[in-house]
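Contents: one structure, followed by commentary.
Heads up, one of the protein chains got dropped from this complex, but the rest are sitting where they should.
Chain nomenclature is as follows: A, B and C, assigned in order of appearance, with residue numbering initiated at 1 for each chain independently.
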Amino acid sequence: MSDDPTPQEVAEKAAEAMLAADAATRGLGMSVDAIGPGYAKLSMTVRDDMLNGHKTCHGGFLFALADSAFAFGCNAYNKVTVAQGCEIDYLRPGRLNDRLTAECREQALEGRSGVYDVRITNQDGATVALFRGKSRRIKGVIVPGLTPDAEE
Amino acid sequence: MSDDPTPQEVAEKAAEAMLAADAATRGLGMSVDAIGPGYAKLSMTVRDDMLNGHKTCHGGFLFALADSAFAFGCNAYNKVTVAQGCEIDYLRPGRLNDRLTAECREQALEGRSGVYDVRITNQDGATVALFRGKSRRIKGVIVPGLTPDAEE
Amino acid sequence: MSDDPTPQEVAEKAAEAMLAADAATRGLGMSVDAIGPGYAKLSMTVRDDMLNGHKTCHGGFLFALADSAFAFGCNAYNKVTVAQGCEIDYLRPGRLNDRLTAECREQALEGRSGVYDVRITNQDGATVALFRGKSRRIKGVIVPGLTPDAEE
Partner (left out) sequence: MSDDPTPQEVAEKAAEAMLAADAATRGLGMSVDAIGPGYAKLSMTVRDDMLNGHKTCHGGFLFALADSAFAFGCNAYNKVTVAQGCEIDYLRPGRLNDRLTAECREQALEGRSGVYDVRITNQDGATVALFRGKSRRIKGVIVPGLTPDAEE
């Protein structure tokens, strides 16, 4: 192919490669519903093995959904990017069989550091949790040959 | 038994009941290694279904381990307590087969609100992540009859 | 006046009363540039007494600007609302004489608990910091008689 891929094509190919390599995201039954530069939307159904002692979705699985959306969003430039830290605030519980959607939007990207916000909503559109992730780009690319190798 | 249980006995019975009811914590293979008032130590082995595309432990599972330690620690008074929000900072990756330990310590408990810190270390004692959880006590008890019912 | 004030009028009157009572916000030279239900925009110039040893704006003053925007935003319903916790991420330094603007937007309001995001930008429109505040409504109103007293 003689033409450089568009940012949208880069994001799609990076997401495809990431999902193929990511046993955790697949094992939790997540689907990647939309992807773009700095953007991702993933969804997941709350299974009974995700319930805690209060019979609501264990925070770890809400977090995992948001964290995957964050990872797909911040790696969508095909540059390997890792989480430095994250924060989650719970607004209402996730219940058994809820279909939860996590939408990640880039808030800032300054050099190698980025801030991404994820909102988790349920099938009624109500907000279940808000998540903020801080990313840092390291060496390497997700898909070799897709974009110029990172210079450092 | 005519005597009131000690705080340590309360913590142990609350933890036992929580674990029995918590499919998520059990399903992730966590063990409760120590418990006390405002304190919990849990451990978990990184399985291959917990790996992300970077072949390190998906942040959601690190978070889940810390979050469970937090839940066991802040519910150890037998008063139902939920997470309001949490924060995690990653120091080094978790690897396949790492045995991770999360130790939760109460930092503050003021009225119904608490702050708990969790440190995740690996089998070499190196810190993998630091977690801070903010809790809020709601109505109800974990084990009925174990402690006086919450007044509200 | 026989008519109930609009939400916008409530927000304006609450902000006016808050500013009059808030020595800290006035003393730091902040101006309230816009206000609305769950929304506030404040600005402040970086003075030399706000510089730290790195000759950039001390984080406390960036935080104070964001925190004031958050306070004006979450109290704009005329119901007394306090901060539970906040988080700030720094993207670029504030410099002497920079005119910094903090814009607060409500992200979620669920019962008494809210989440508000504030973005601080400089005079060039570059993002200096991102702030997330968690609020909790308590008893009381800002301006008596302006809105129905809170029920609790």
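Definition applied: a residue touches a chain if its C-beta (ideal position, glycine included) is under 8 Å from a C-beta of that chain, and two chains touch if they have at least 3 such contacts.
Keep in mind that this is a model prediction, so the values were computed, not measured.
Participant: In the complete assembly, which of C:A11, C:V32 or C:A71 touches the absent chain?
Facilitator: C:A71
Participant: Decide which residue listed in B:D22, B:D67 or B:E87 touches the omitted chain of the complex.
Facilitator: B:E87
Participant: Which chain C residues would touch the chain omitted from the figure, given the whole complex?
Facilitator: These residues touch the chain not displayed: 17-25, 27-28, 48-55, 58-61, 63-65, 67-68, 71, 80, 82-90, 142.
Participant: I need the residue numbers on chain B that touch the omitted chain, in ascending order.
Facilitator: 87, 89, 91-92, 107-108, 110, 113, 115, 117, 119, 127, 130, 132, 134
Participant: Go through chain A and note every residue touching the omitted chain.
Facilitator: Residue positions of chain A that touch the missing chain: 84-85, 87, 113, 134.
In the analysis below, only the chains that are shown with their structure count from here on.
Participant: In whole angstrom, what separates the CA-based centres of chain A and chain B?
Facilitator: Distance between chain centres: 25 Å.
Participant: What is the distance, in whole Å, between the centres of chain A and chain C, each centre taken as the mean of its C-alpha atoms?
Facilitator: Centre separation, chain A to chain C: 30 Å.
Participant: At least two partner chains per residue is the criterion; list those residues in chain C.
Facilitator: 87, 113, 134
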